[in-house]
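Only a single protein chain was left out; the remaining protein chains are all shown in position.
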Amino acid sequence: MSSTMRAAVAAVVLACTAPIVLAQGSTEKGIEQYRQALKEGNPAELWEARGEDLWKRKRGPKNVSLEQCDLGQGPGVVRGAYAHLPRYFADTDKVQDAESRLVTCMVTLQGFKEEDAKKNPFSAPGRHSDMEALTSYVAAESKGMKLNAPLAHPKEREAFELGDYLFHRRAGPHDYSCSTCHAESGKRIRLQELPALTDPGEAQKVFTTWPAYRVSQGSVRTMQHRLYDCYWQMRHPQLDFASDTATALMVYMAKFANGGEVHAPALKR
Amino acid sequence: MDARRRDVLKGGGGATLLAVLTAAGWLKPGEALAQAWNKAAFEARTIDEAVKALGGGAQAQSKDIVFVSTPDIAENGAVVPIGVSSSIPKTESIAILVEKNPSPLAAVFSIPAGTGPTVTTRVKMGQSSNVYAVVKADGKVFVASKEIKVTLGGCGG
Partner (left out) sequence: MADPMKIRATVAGDATEVKVLMSHEMETGQRKDAQGKTIPAWFIQSVTAAWNGKTVLSAQWGPAISKNPFLSFKFEGGAKGDKVKVTWIDNKGETRTDEATIG
């Protein structure tokens, strides 16, 4: 990269990390106070309840529940499953995260067509997403557990390598990569701190909070949505829901986040 | 209970009457509640208008009303936690008002005897503003306020 290009990129990054108006110390204290006050009564609990109901309800062309779905800990085991994802699944011969695994179960157990299972991954005003609810339920069943995504299987290592490449690969009209915003500590957009996802200390705190109820959107958003939205914000081509690309990025981030306690679904601004 | 009954007789206004009757247990919960909604108070454009529509007059500043679990800064105006606690004897109702919202009145809680004079909820704020807690106790109206700043966040979360 030429030095002028580097300067241009630096300018973009600076724009992304503009100084804040208020004195930083008191603002951060105020925001912390705000987050504390919202700790109780996370609306994500409404999603968890709906997800549990969906999990147990007979649905789809085969009219069966998801209760025999194997999320990696054996058929029907939800407890702790989210803390061990993404991981390799022999039946699909793929590395999968919670959401892509839920798609698999909806297809194999309930008889949904794959495109139908993937049709509505993110809610919109007035339109619920079953995927958001199911993922909230599954994640909540790992609350308090330490993230321990395995990275031993050759396919898991392969996904990590791909994720590493994608995370750092600059592209699009802004020449952005994930690492432009998320590989260095102390960056922020307005008041929003941008976690360095390659720093275990920061990754452990953040990666384990998705899915989360976003107060700005009045809805739960999942990790798949977070990645989809980052791709849109970078003006990269659309990231397909439950794609190998998305899984690879998650595997990459999970390596740094491993050991962090699962706090999902969390509540965020 | 008796004091409240007298208040009803004095105040008389339809909506307030129903709300008080409900609070006093004269109506079954849920019964006639939709009709009880105080349109004038909720559509009032100023704090004073809203308090008047709620049946209150001049408000006295009170140190016995405190904001609990209420931050100085809101990371997002769509969800601002507000808790109000009144230690004024015979607290009958607690109203929460946001001065700079198009219609300041956000909520009125009727506190029957036996219920603690503390309520917590979450409100929307269009911009940084003073938030008022208006307490009716023993027929008098008291007020406390707190400024809450609303910030703009970034893209992620």
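So that you can tell them apart, the chains are marked A and B in the order they are listed, and the count of residues begins at 1 in each.
Everything that follows uses one rule, which is that contacts are C-beta pairs under 8 Å (C-beta built on N, C-alpha and C of every residue); 3 or more make two chains touch, one makes a residue touch a chain.
Predicted model, so just to flag it, every value in this text is computed and none were measured.
Within the full complex, the chain left out of the display is in contact with A, B.
When the missing chain is restored to the complex, the residue among B:38, B:59 or B:151 that touches it is B:38. Of the candidate positions B:47, B:73, B:88 or B:111, contact with the unshown chain belongs to B:111.
From the options B:87, B:120 or B:145, the residue with contact to the unseen chain in the full assembly is B:120. Note on the undisplayed chain: of the listed residues B:51, B:65 or B:79, the one touching it is B:79. Within subunit A, the residues in touch with the undisplayed chain are 40-43, 45-46, 49-50, 125-126, 213, 215, 218. With the whole complex as reference, residues 19, 22-23, 25, 29-30, 33-34, 36-38, 42, 78-80, 98, 101-103, 105-112, 114-116, 118-124 of subunit B touch the missing chain.
Here, only the chains that are shown with their structure count from here on.
Separating the CA-averaged centres of subunit A and subunit B is a span of 39 Å.
By the touch rule above, subunit A contacts subunit B in their complex via residues 22, 27, 30-31, 33-38, 181, 188-192, 194, 212, 214-216, 218, 221, 226, 229-230, 233, 268-269. If you check the complex, the residues on subunit B that touch subunit A are 69-76, 78-79, 81, 83, 122, 149, 151-157.
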